[in-house]
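Report on the structure given below.
Heads up, one of the protein chains got dropped from this complex, but the rest are sitting where they should.
Showing chain A:
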Amino acid sequence: MNQHVKNVTSETSDLSRRSFLVGTAATGLVLGYAGVPGVGEALAAAPANFEPSVWYAISPDGLVTVTCGKADMGQHIASTMAQIVCEELGAKWSDMRVNLASNDPKFNDPVLGAQITGGSWSTMMNFDAMSRAGAAGRMALTEGAAAAMGVPAGELAVRDSMIVHAKSKKQMSFADVVKSGKATKTFTPDELKAIKLKTQDQYTMIGVSVPQLDIPSKTNGTAKYGIDVMIPGMAYGAVVTPPVRYGATVKSVDDSAAKKVPGFIKAVTLDDKTQTTTGWVVAVANTYANAKKAAAALKVSYDGGPNAKVSSESLLEEAKRLQKLDDSGQFFVKDGDPAAALGTAAKVLEAEYTTSINIHAPMEPMNATAEFKGDILHIYSGNQFATRSGAIAAGAAGIDPKFVVMHQMWLGGGFGRRLDADMMVPAVQAAKAVGKPVKVIYTRENDMTMDFSRPLTYQKVKAGVDGDGKLVALSHDVVSAWPTQRWGIPDFLTPSVDKKGPLDSFTVNGSDFFYTVPNHHVRAIKNEMAHNATPSGQLRSVAPGWTFWAVESMIDEIAAAAGKDPAQYRISLLDGAGKNDGGAQRLRNTLLAAMGLAGYGTKKLPKGEGMGVACVSSQERATASWTACVAHVAVAPSGEVTVKKLTVATDVGTQVHPDNIRAQVEGAALWGLSLALYEKATLKDGGIEQTNFDSYTPLRMSQVPEVAVAVIANGEKATGVGEPAVTVVAPAIGNAIFNASGARVRALPITAEAVKGAMKA
């Protein structure tokens, strides 16, 4: 659909084949990879024209500014990138600054080849490149200082932005070297690769909880989010969205009442050829308050389109119908022959697991500001996928994506919501229609009803155990909308095992677990009706948020049927055989750590209380952060569940910032709790019924239980922490409810009625 995305993703960005340049420009020292469009030209350009927007720059006053191509939505990734550079560069932390990147391809992720933030990928995929960039800078500065001091470079030590020659007691600061203009160096790809990075015992920054660079601005109101952008002469847009989530068209717009609203400029009916939105109208006015008044005064009539009768119930019914068909879907895992093994198993268990539609609802409602200036369309918006979103903005404007500049802002929450680009469309088309910059802000009602939600999911799992209680077969069908296929970017899809074409692995990740099960099938089945009626998105943790709900509940059901302790049963399945070698052992150790910290099995709990465990390899097999949870709950006879404590252990390999990891894991675990007990959206007549925080109700302070976090850092490669803990909590709670009351719940969110009903059964 869009050329820009294709261009970018098809271009390999393998940094191992690129030179690294360190050069002096008018504004100081600039450092970046060569061959990345822009860097070489920037260094070659006359210094006066130079914009130091490469990976990082050191100004003559010694301040080091790292440009972060990752969206910072509270995971402090900008600060983390600076910390990784700082370690190898040898700078003083108080000299470090961060800058948010534009959508220029030179800031693309070195592994992913695009600007996209998600998957808990950032630290893992940027650690090496950022480390090498830092080390190359240190070497260039050291050689420059050696030349200036007239001493051998090998005798110099770097620490806290100072380069010191111990013998002669001479020293130069980074600022001195930059001002001297002597630090110029090119590293060939081989030289860059040959740089010996620090070993863990040499770290002075990695593993230290330095003050996050963005936090002071977030305590005094100065941090600028997309919604805070002010452009001289701009107007404001309020959107009017149809009662149907997707597929409606505008039949007519009567703006006679809106015209009486002071400051009203125009009602703009969107013509969205990117098909991101359907049936939207923007009321543009001189202030947002007036735009909202005008929006309320518009009389818009709609054709509801093909999804106008769809409901949560019909989506679930369709999912069940699809699952029953033998030829539905594609295989994600196809090991052995579960059907045969189930036929000879001593015991067969069968269960259905569901999750509801869920809404991202970041605290900053969606917004974007668009300004046409000369040939260039400027977009100001906090966004997680600048590469694609810039292309959508271009599509909305009818121009080539190379003429779009995306100005990144701090994100007032992302959670996957800001991977999407719907907000670009009304801003761009309103700006075009009124000939002024326009800032469009969604109301909370727009934001909730037009969310690219976590899809409603239906999973059917069949398991067979032999006479010894050993798990011999597992057949797992996952039916959902396909959020990532919606992007139309083939690179993000996965070939199916049965060669029936690509599947959206972001609907089944996690189901390819590390338990040893000889006969194991997973089918990914696309619910086309849900895909069309509720265009889905990536909600914090994506597939493992539902696949582990099914897997980890079912493992518990199997253990109970086999008369085994559910934690010990998991440990026996994590034997590390074959392809599970390595991962299984790490997950087993993590589970044991959580059990130890929670006192699992060591204390007698009062009647009505119980503990449940779950362990996960989220987000993906290849990028797992090994995570386990012990939930301690109390279940009242009414079915009311109180979570008393969540104990979460996670193996992250290497900790860049221990305090941040704890903050992320705790936040993720509480997201897991919120999704498990408090958040539910429903579809009726094609529309999302929940419109604000009175009917869609994320966790509040009074609902927060005690949370204990154990972080395991064993020196393996650094892995991500933003999402995995989301996925482990719901099954741990479900399993704890079973342990406490004998009630097995299989639908998220868990309600008191469901628990009570299951108790009676």
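Everything that follows uses one rule, which is that a residue touches a chain if its C-beta (ideal position, glycine included) is under 8 Å from a C-beta of that chain, and two chains touch if they have at least 3 such contacts; residues count from 1.
Just so we're on the same page, contacts and distances are computed from a predicted model.
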Listed names "Biotin transporter", "YwgA family protein", "(2Fe-2S)-binding protein" or "ABC-type multidrug transport system, ATPase component", with the criterion being the UniProt name of the chain not displayed: "(2Fe-2S)-binding protein"
Identified contact with the non-displayed chain, of A:Ser94, A:Thr204, A:Thr287 or A:Ser301: A:Thr287
Option touching the unshown chain, where A:Met205, A:Leu670, A:Ile737 or A:Ile750 are the choices: A:Leu670
Selected from A:Ile489, A:Met611 or A:Leu699 as touching the chain missing from the view: A:Leu699
Touch criterion as defined above, residue of A:Asp214, A:Asp303 or A:Glu609 at the omitted chain: A:Asp214
Touch list for chain A against the chain that is not drawn: 73-76, 209, 211-212, 214-225, 227-228, 230, 236, 262, 287-289, 361-365, 410-415, 441, 443-444, 659-660, 663-664, 666-667, 670-671, 674, 692-694, 698-702, 704, 707
